[in-house]
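With one protein chain held back, the other chains of the complex are shown just where they sit.
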Amino acid sequence: MLKKKPFPIVRTLSAWGVALLLFFPLFWLGITAFKTEAQAIAAQLFFTPTLASFVEVQERSNYLLFARNSLITSLGSTIIGLLIAIPAAYSMAFFPTKKTRDILMWMLSTKMMPAVGALVPVYVMAQTAGMLDSLPALVIVFTLSNLPIMVWMLYSAFKEVPKDILEAVRLDGATVWEEFRWVILPLTMGGIASTGLLCLVLSWNEAFWALNLTSANAGTLASLIASYSSPEGLFWAKLSAASLMAIAPIIVFGWFSQKQLVQGLTFGAVK
Amino acid sequence: MSFLQLRGVEKIFGDHKVIKGVNLDIEKNEFIVFVGPSGCGKSTLLRMIAGLESIDGGSLHVDGRDITHLPSSQRELAMVFQSYALYPHMTVYDNMSFALKLAKVPADEIRRKVEDAADKLNLTPYLKRTPKELSGGQRQRVAIGRAIVRAPKIFLFDEPLSNLDAALRGQTRVEISKLHRALGVTTIYVTHDQVEAMTLADRVVVLRDGMVEQVGAPLELYDKPANQFVAQFIGMPSMNIVKAAQLSQFGALAGQAANRVPADGLIGVRPEGVRVLPVGSAGVPGKVELIEALGADTLIHVDVMGTPMISRQAERTHLHIGDPVSLEFDLNTLHGFDKAGRMVSLA
Amino acid sequence: MSFLQLRGVEKIFGDHKVIKGVNLDIEKNEFIVFVGPSGCGKSTLLRMIAGLESIDGGSLHVDGRDITHLPSSQRELAMVFQSYALYPHMTVYDNMSFALKLAKVPADEIRRKVEDAADKLNLTPYLKRTPKELSGGQRQRVAIGRAIVRAPKIFLFDEPLSNLDAALRGQTRVEISKLHRALGVTTIYVTHDQVEAMTLADRVVVLRDGMVEQVGAPLELYDKPANQFVAQFIGMPSMNIVKAAQLSQFGALAGQAANRVPADGLIGVRPEGVRVLPVGSAGVPGKVELIEALGADTLIHVDVMGTPMISRQAERTHLHIGDPVSLEFDLNTLHGFDKAGRMVSLA
Amino acid sequence: ATDLVIATVNNGHMITMQKLTKFFEAANPDVKVKWVTLEEGVLRQRVTTDIATKGGQFDVMTIGLYEAPIWSKKGWLAPINTDAAYDVDDLLPAIRSGLSQDGKLYAAPFYGESSMTMYRADLVKAAGLTMPANPTWTDMANIVAKIHDPAKGVYGLCLRGKPGWGDNMAFLTTMVNTYGGQWFDMAWKPQIDSKPWHDAISQYVDLMKKYGPPGASANSFNENLALFNEGKCGVWIDATIAASFVSDPKQSKVADKVAFTQAPTAVTPKGANWLWSWNLAVPASSKKPELAQKFITWATSKDYVNLVAKEEGWIAVPTGTRKSTYANADFQKVAKFAPEELKAINSANPTDSTLPKSPYVGVQFASIPEFQAIGIAVGQQMSAALSGKVTVDAALKTSQTAAEREMTKGGYYKK
Partner (left out) sequence: MSRFLPRALMAPSIVTLFLWMIVPLVMTLYFSVIHYNLMQPGETGFVGLENFHYFITDPDFWPSVMHTIQLLGSVIVITVVLGVGLALLVNEPFPGQGIVRVLLISPFFVMPTVNALLWKHMMMNPIYGVLAHVWQFFGLTPIDWMTDYPLLSVIVMLSWQWLPFACLIFITSLQSLDREQMDAAGMDGATRFDKFWYLVLPHMGRSIAVVVMIEMIFLLSVFAEIFTTTGGGPGNDSTNLAFLIFKQALMNFDVGVASAGALFAVILANIAAVFLIRMVGKNLD
């Protein structure tokens, strides 16, 4: 890289252009949440913001309960998922056998059955276990349905680790745990973070099971949205406010973890 | 029973055998050097001893214990990789202290050991850098440092000094030698540098194409190579080889060897055994092909009726390319080989 | 005007200057060798010429054209990287043919060139492999092959032979030399191998800590080092150095130098200028510290009342460590240096 | 405290009920009411899954007029025992009969609705026309043609277009009814390829293509309401419940310009107005039937109507269930649409809504389990016809085949 390259003006402009374009719908959602219903429909850009919609949403439903449920289920399933998926991916990436690829495919194939197709069986299972409308049920379902994806992503992240670094660490006398903790984890932080985030986002946004397996106690924000999606009349501002409240935590979290996410392997010491 | 025993060790990559049944006994505290042409399997053999490559045939014993299938983390080895294999996310200090940290060595002892090693390797100013901020030679030194801070059962070095300058190489060589004497750790060392091989080794193992050609003390290999390959591989520049069939042109040489070397055999003479005399002197006539002045030595390449001969002399020369010269040979250090390249005694 | 001009070239990494104002003129078709201690900035300088590192100060001209800020893809260079930088997912053949393919060279010409280069580098059996299936030396050869198939304006080699065995190194060195003569391409070559430096270079550039210490023909550097650093850096083993203050103990040496070298200066004598004689002979008394038998040569380390001296001799020795000996010096090849290390004429 | 879990739809009246639950809880301190508020389609999915698998997640379910008879016939619902104070006879008869089985009430109506015409009096007047009290489709076509003015952002006619048996088919069924059509004849043979269907759908597609808003095939109640409130519709025929919204100045820009009349008729007035109600029911599997009953009778009582009136005003009371509500003077004062609504509801008869005799119950639907699938399939075809993707004839033909398939599958007759 030459330092005194001309200022990357074209790249800067196009990157910003595309980013703003892609972000625009969200921006629009954001500002609509602060409009009155009339302004919302008139597609105005300038208006005096109001918090009325947020107040209304909070009045109607216990936002905090849903948010808490979302937090518990998505964090829970992410953590449990990582705990199960990391060892599996580690084992497949670093001790591959002839069957590894088949196992990977099989794992993915467990996700091929459309959720709707499995609704009744799962519903009956949950009911038999007495776990309808309970957070553990959601955590289990989220974890299991994200597990294949997590194993896949982690597998691909682990595969990027150069072989001889692993060899070096084994020679240094590291146990499996130490090897993971001190070398693989820091080297694949980006991949693990993206996987965790993906799982978090998927759980947070999961609507089908969240809706169908819960009623009054265990609903998540995604199921909260279902009660706003089509009330009588198009209350766009209210809908936007509810949506914003539902996605804001995860977006903010995503923004903060951005650095970890895009961090790839840092090479340079491998000849 | 010897400390490290390799019995018919084999390695197969895909469909070709890379290590073809190596037998080797290494004593405790010995310093063994592996030499051999590029690609002959030195690294592979080292990595098999380290447990980084599976052993596809034969067995490996350490201290009488079969460790053929023991994972490398339990073999208590320290190794310098040919590719360094530094931890890219750790500083030089962390790279070097990592194994000690794992071994739960007290912090101050770690610090002492690492700083000591860094000092010996001229790395002190770089302890806070990450590998990618280092020069090639500095990286290599970190790789060495990482190995030598430890007190393993066996040291494995894979061309550890290849990227160092002559002075530093000499200095580091001395450090490794000292370390070996101080710790008495069995050491296996791969190198292409003849000086390293000659000065460090208790015994040198010459490998060729996955097989052991000869094992012996350095001078033993130099003076009594088991075959033409070893004779030519050890010594720089290589030993001159004359076909017995062409010996008639080589005067005195012919006389000395004729009755001992088979008619389809070969005669070898080291460059320092070849003296270049002004044309007309008694000797074998030839023509100067190339002159290489190395400073202390001068190498003169001479063509003797199609057979290339190299002479090495301590003096500078005034000869020029194309000059006709006479060659004289030191008849005491001739080597004879039969058709298959096996050594034939000339005594 | 010379072909390649470096004018006050500087490089800063973070907050330290790594290249501190290098001025260098390189003629068309010249073969320049960079030598210097590990970490002195050879690779960095090479990479700056290649356009891989920005030039933070000074300028770089090729053929009179300022290319200080030209991107490397437009500089028409070929380079062998110290770290090889092979394309991991391409076969050896593809690695070597990549540049030609991009240059839209006809397919059969590519094939011919690559096979030719592979043949010279003993790589023919490995053309279908990917880099990770190669030994260290084989990878290095691929890196060389990748550069030499091309016909660039400038060749840059960064320690290209460090992982090759002596025989192959000699052979490849000859190929590089031939290639240089055949194509007449300006070549810059980094090495730690003195033999390479001496045999390949038209001129050698000695770097130290980001600065040029001396530029000159190989033997010029050997015979007339500009300062103590160059004197000690060139030549293996290093030149022996005696402080003028201690000269009184060195008999004949003292007589020769006393009046020319300042009282706080130094006297240097090459190991081949030191002869070890049996104890009692006329000469300076000393004690054998270490003996290194390299085969053709023997290095004898002698301690002369605290000053270490190395002698290099062509004969084997029967001495043992601790034996008392006498040293004699070749008075014609002494080097004198002042306090700052600058050369002082003794003639 | 005991939890009482109630599944309900997210309509305005239900939201109000949710807010007022505190009064119920105050009266019953040991009860904690928990709400699961869902959009209509999702609610139907949830409660059906739950009741069919005996999941038992809900103590009270909000169900429609469509499910009530099917489920009660199957014995999935517990009968509602009413006391004198509840005054069961006050319930509008059309609705009550739809919810009763063998004289027993299986679900209590919370609010009911029919359909009617809402129109912009100002535009009609400006066009020099008058809206008849009982307009025919011919009248309607005339009027919308005149007031259609897209340049000013006014589209003559807004009708449902989004596919779904509760969406476009609810409206289209009433239209077919009044054109003299029916879903099935007495042999359960689908009649979709018959002439009345053809006439009705052709009229619908023709009018909408000429005078409808863009994107009509994705519009349902909500979208049309928004359009109407924005002043973009001249005429809108839809649920009576919309009346209170369009005449609410807080939401509607045209609150003072809107007027109401009956839904248009063609060959027959029979079945031109639909009948729907949202009802509260107790699943037979409920573990707290008494408590659930208690809540239901509270929420559908006269007292509750009064409570809403007191808390939110008469404009917000749930309508369409009780005669007493319509009789209330305060209510009449604020609800100028009330007479038309009552008239519409009373004119609807689920058991006799088609010109030819039909074997099914329901005005804008047929209360058989297979109807959902058929309604959805046909709805899809109608929206395709509306968007111009297929011709009306093709759409009807496809629909007929789909309906026959479904009925065959349902075992109504051998092929």
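The letters A, B, C and D name the chains in turn, as written, and every chain counts its residues from 1.
Everything that follows uses one rule, which is that a contact is a pair of C-beta atoms (placed from the backbone, for glycine too) under 8 Å apart; a residue touches a chain by one contact, two chains touch by 3 or more.
Small disclaimer: the values here were computed from a predicted structure and weren't measured.
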| item | value |
| --- | --- |
| Absent-chain contact - pick from C:4, C:52 or C:67 | C:52 |
| Contacts of subunit A with the absent chain, listed as residue ranges | 1, 8, 11-12, 14-16, 18-20, 22-26, 28-29, 32, 41-43, 84-85, 87-88, 90-92, 95-97, 101, 103-105, 107-122, 124-125, 144-145, 147-149, 151-153, 155-157, 159-160, 176, 190-191, 194, 198, 201, 204-205, 207-208, 221-222, 225-226, 229, 234, 236, 239-240, 243, 246-247, 250-251, 254-255, 258-259, 261-268 |
| Those residues of subunit C which, in the complete complex, touch the missing chain | 50-52, 71-73, 75-79, 81, 83, 85-90, 98-99, 102-103, 146, 150 |
| Residue numbers in subunit D that touch the chain omitted from display | 41, 45, 48-49, 52-53, 70, 74, 162-164, 167, 213-218, 226-227, 230, 232, 369, 372-373, 376, 380-381, 383-384, 386-387, 389-390, 395, 398, 401-402, 405, 409 |
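Here, only the chains that are shown with their structure count from here on.
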| item | value |
| --- | --- |
| Euclidean distance of C-alpha centroids - subunit A vs subunit C, Å | 56 |
| Junction residues of subunit D - those touching two or more other chains | none |
| Where subunit C touches two or more other chains at once, by residue number | 83 |
| Complex interface listing, subunit C residues touching subunit B | 13, 35-39, 41-44, 82-83, 122, 133-138, 141, 158-159, 162-170, 192-195, 198-199, 218-219, 222, 232-238, 270-272, 292-296, 312, 314 |
| Touching residues on subunit B, where the partner in the complex is subunit A | 47, 50-52, 71-79, 81-89, 98-99, 102-103, 130-132, 139, 146, 150 |
| Residues on subunit A engaged by subunit D in the complex (per definition of touch) | 37-38, 41, 59-61, 119-120, 123-124, 127, 132-133, 211-212, 215-217, 219, 226-234 |
